[in-house]
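Note that one protein chain is taken out, while the other chains of the complex remain in position.
On to subunit A.
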Amino acid sequence: MGLGLLASRALRPAASRLLRYPPRHGLARAIGSTPERQSPEASAAQAQPDPAPELPPRKPVAGARVHLPNPEDAIEVFVDGYPVKIPKGMTVLQACEVAGVDIPRFCYHNRLSIAGNCRMCLVEVEKSPKPVASCAMPALPGMKIKTDTPIAKKAREGVMEFLLMNHPLDCPICDQGGECDLQDQSMAFGSDRGRFTEVKRSVVDKNLGPLVKTVMTRCIQCTRCVRFATEIAGVQDLGVLGRGSGEEIGTYVEKLMTSELSGNVIDICPVGALTSKPFAFKARNWELKGTETIDVTDAVGSNIRIDSRGPEVLRILPRLNEDINEEWISDKTRFCYDGLKRQRLNDPMIRGADGRFQAVSWHDALAMVGEVIHKVGPEEIVGVAGKLSDAESMMALKDFLNRMGSNNVMCEGNGKHPNADLRSGYIMNTGIAGLEKADVFLLVGTQPRVEAAMVNARIRKTVRATHAKVGYIGPPTDSNYDHEHLGTGPQTLTELAEGRHPFCSTLKNAKNPAIIVGAGLFEREDSDAIFSAIETIAKNGNVVRPDWNGYNVLLLHAAQAAALDLGLVPQSPDSIKSAKFVYLMGADDINLKDIPDDAFVVYQGHHGDQSVYRANVILPASAFSEKEGTYENTEGCIQQTLPAVPTVGDARDDWKIVRALSEVAGVQLPYDSVGGIRSRIWTVAPNLVSVDEREPTTFSTTTMRPNTNQKISPNDFGMAVENFYMTDAITRASKIMAQCSAMLLKK
């Protein structure tokens, strides 16, 4: 919220007012160190030449935008005499924000319901006998709101004094120090002393699990966390217990917070009551360097900020992106960072005759790989890109292997027969934000809660707001919104396709139906038949129309969409079983038993994970926090990571390794800069270079697919993600994620 800025803004007028009136001796507070206050005459002379303009131009706070859907519904209010036009139904606080006045607040959060219990946002309204809580007061036409009057200031000061009464004032040992709303606002709006001399209350700390640390004595009962848990996370565990001075936040019965979004309560807590347990006492926020980048642990591509100090990633925070993650991120995104420091590969290594790895120089490692790759036939070379690969490295890998004569390049998770022909067949055509317009959801073989927590939060938001219906086909799952479990496998799907299922009429009557298909189905042998059944359902339910495309595939990994865009489709599906040379670029989830025993395996990646045990040569690469890479998320939005920390040891960027290897192998790739490789990508998939944009797909999906003669097997759909907290090399290396899966997953 930029409260530091806010504080300085609030302090400035106070200072200038002090100058305007001569100090009243005896009453004026003498504490202060600013030179102006110490010698008022000198500074008064200085301040006189620039008289304050009557109505300074104002900008809305934090880019607050007003959308007037209906110009007749607009009303005009006056904030400190400055007229603003706002739509009917806005609160006084929102009107003030539009007018460029930031009202202090603790309990109000624009994504949560209004509680109105902290009273910090009191403002004066003309003709109102008392100050009003602006967050809960609807703005009325012609209202004259005053935010800068002595009454409003006194009210805030009084509220702040009461809030600080039972607050421990342990800022020096509090992790929130430096980014604490209470700290900032007490500087800006509070008094310099309190009158409370009694004993402060204390509250027993709660155990909310391995992620959220609680110091409940610091709590000011804003109830943001309670509302977040109830409304957005959908786990009704937290509540306000007791009353009066004994009031506290808790779960009553001992209960961990088993939500995949629980980390967000750390962000919304305005004080240090809920802080990050793994980050506790690690650093102060002003020591950290923030790098705005994106998350790659799932296919959502949540916008994050990596906070680092020196070579160490210390924490990950969400960034606001209304179209993708709003302002939340999942716990996996937030707490996977300690996996970046463990199990890392830092030197090129070659497995010796004794079966042990030996660290070698890049030169030797590349020379060995370059030598071996020429000894095998072109059709015996297979390349597999991993879940976390960026588009640049996948492009380089494909180009390299193509130059070696092989076209067996694939990306794990896309199955044996990926259908890369139609882009609309593998991305989320509606878009994540677009899901809010849907009124019926059909989830086929997907559990968004574990596969893409942010998409799930969006579905939950829609279900809560519009009572959209959700039908689900798949194994029984723990969902946090009402859903109708239609069936467990393809049989239900066939019934739906043939129109025999009662849910068909719901789909047909829907205005904007959305079908969400899990990418776990890519791995099935009968994926083509299943997808054609789904397309029949889409056709019958009128899901794809010129004005609405409700056909969505929810991908699992960050690399999947870009891999399909770049055409990482293996020439023969079972090529890996007859391979002599396997190039694994961060691929850790392939079935290692498929690789023949005599095959030479090169593992290029950043973590010593499963595939390393089979590798003959290890080429260390950099992780997403250390490189600049392009990723495409499940809705086809192109985003880039930025390096936040230096790489570990002798590791290099993925595409650079492939480029160097191509030179050693004698098939030099024609690019040697990121710009060069991006222009190569542009020739293959032009959408991948327009960052932060979504290339819309072509409209038709249903008619252009080739007919398939596959039979749908009766096997039930499986769970694509067994353990939400551990899905890739980084999260598997993370200690925090291990604790989470031990403590939070239901047995």
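Note that in this section a residue touches a chain if its C-beta (ideal position, glycine included) is under 8 Å from a C-beta of that chain, and two chains touch if they have at least 3 such contacts; residues count from 1.
Please note the rule applied: contacts and distances are computed from a predicted model.
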item: Among "Probable vacuolar protein sorting-associated protein 16 homolog", "NADH dehydrogenase [ubiquinone] flavoprotein 2, mitochondrial", "Integrator complex subunit 10" or "Fantom protein", the UniProt name of the subunit that does not appear here; value: "NADH dehydrogenase [ubiquinone] flavoprotein 2, mitochondrial"
item: From A:S113, A:S128, A:S245 or A:S673, residue that would touch the chain that is not displayed; value: A:S245
item: Sole contact to the chain not displayed, among A:S113, A:S128, A:Q236 or A:S673; value: A:Q236
item: Missing-chain contacts mapped onto subunit A; value: 197-199, 201, 204, 206, 236-243, 245-246, 248, 250-254
